[in-house]
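Showing just some of the chains, left in place.
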Amino acid sequence: MSERVREILGWYGSDNPGTLTNLARILNHGRLAGTGRLVILPVDQGFEHGPARSFAINPAGYDPRYHFQLAIESGCSAYAAPLGFLEAGAREFAGEVPLILKVNDHDALHDEKDPTQALTGSIADALRLGCAGIGFTIYPGSTQRLEMYQQIRAYAEEAKRSGLVVIIWSYPRGSSISKAGETGIDVCGYAAHLAAQLGAHIIKVKVPTAHVEQESARKVYEKEQIPVASLSDRIRHVVQCCFDGRRVVIFSGGAAGGDAEVLEEIRGIHAGGGFGSIIGRNAFQRKKAHALELLASIMNVYAGKAVPLRASA
Amino acid sequence: MSERVREILGWYGSDNPGTLTNLARILNHGRLAGTGRLVILPVDQGFEHGPARSFAINPAGYDPRYHFQLAIESGCSAYAAPLGFLEAGAREFAGEVPLILKVNDHDALHDEKDPTQALTGSIADALRLGCAGIGFTIYPGSTQRLEMYQQIRAYAEEAKRSGLVVIIWSYPRGSSISKAGETGIDVCGYAAHLAAQLGAHIIKVKVPTAHVEQESARKVYEKEQIPVASLSDRIRHVVQCCFDGRRVVIFSGGAAGGDAEVLEEIRGIHAGGGFGSIIGRNAFQRKKAHALELLASIMNVYAGKAVPLRASA
């Protein structure tokens, strides 16, 4: 056990050894094992956006086994997916990569201004599939958020009792937040803090912009001169919002982009003290060789190793 | 056990032997036993459309025993019906055909733009009636869909624990989907994928058209040149959307049509790699002899046997 992982585990003094064991499994798996950084492969886009929009560009991804293989070969810290995708590979790849069961999901066949998600998996499902943890999305800002907080409360209580790790995807959304506000630094920091207060072990948020959404927050950001100009500033602020760095917070890779762009962002996250990334479409929507190369470059950044400016020419 | 059935069972690595046993029972029953193809007789139209609209044309169908007999004599893989219809024959025909308890239903005495269904049966009901599995309808696109996903999640968890097979009827519907969109290829593929992600062992969808409903999907279908012109193309795409063919997907027979029409469609499904059909009105709304003849022809297509152009002159 590296010193850094031991230190991180030390932040979770209220969790039982079962949960610490699973958290350690994630932190000690793959290329970033022992570094205290992590990269997770999430594949819930088939549910969230539809199969064709997710997998047609790289049809290997229609097969659920592909993503297990990608997570394993690339040395990701964990693989996260909804019930069906995990059921379709959990036996074949048992023990080869820590699994995260995404226990709530939303689809794109109807649009809501104030969305919520459906509970699509349970703690019992996570346990029977051999998962190390569960993933749960909340939408702070939605009129339905309080109900979502209550759902994750109940799920987290049972997960922690069962020795599982709790990861909260905190995505601000809803009728009282502007599009820009969804990634505004104040909203992003607040969303990350809410996830931490709700008892998340690992928090996932979007990469924040310098936009400040809420008037009441703007006054404070200006008066206290909180630095938000550079990406690393903003990452540092979000890390601070997560119990002054005592909760693991990682950042989503977002929509598919070019390698250089992606790596540039990773460098900013790394510089700001972010704990890692969750890379979905930028992984499985590339051909496998390319995806492996890009993921290796990303992990190199987090590992603090030299990395060429672009993963792939 | 045929190689093909063994292969199919292999896709369900997260299920217990009880569920595999029941899945094998369905795949090894009737004229298509061992082929990996299946034809199911569903009779929930009395509930869904009313008794006269369903059975007046062939009044033998008012008697619940008729449908058991039809399913048995025609060599269907299974018979699916709501609680009352199954209760009315389960003892008399015990062990003669795999039964599927349709555990939710909707009636036509009120119309909703965004429908849901009532839970009308339970896992305990399915077990006491000796069923091999349960059938559950979801309406992706309805504002009530998330609640339906949560219901099937709970039902599926209990069904799987109890060794039952889970079949999801995935019927897109609701205020944000056009009439054409309900069978559009993008929506149909998405609906099938959702059912798979929700943990269905067998997925039932409508036969898709070449219509593409969602703007965000159209871009992908065009850019990636996904073939959707012919029926077999579309079936192939839907099969792909079901975990690249690693989940059994079957297609509904739709409203009553002529024999030639019906068989033409079956050939398309077969050619596209569809696993089979669920044939209700085109079976029980024909006189028995005619229905047996048509079902035999349909099963011959799936069995890959020569079949005359029209089942009945």
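For reference, chains read A and B in written order, and residue numbers begin at 1 within each chain.
Definition applied: a residue touches a chain if its C-beta (ideal position, glycine included) is under 8 Å from a C-beta of that chain, and two chains touch if they have at least 3 such contacts.
Here the structure is a predicted model, which means the values were calculated and not measured.
All protein chains share one sequence; of the complete assembly in this entry, 2 are displayed, while the total copy number is 5.
Note that only the chains that are shown with their structure count from here on.
If you average the CA atoms of subunit A and of subunit B, the two centres end up 36 Å from each other.
Contact residues on subunit B toward subunit A in their complex (touch as defined above): 11-15, 140-143, 145-147, 149-150, 153, 157, 172, 174-177, 186-187, 189-191, 193-194, 196-200, 214, 216-217, 220-221, 224, 226, 237, 240-241, 243-244, 246-247. Taken together, the subunit A residues at the contact with subunit B in this complex read 46-47, 49-53, 56-57, 59, 62-64, 82-92, 105-112, 116-122, 124-125, 128-129.
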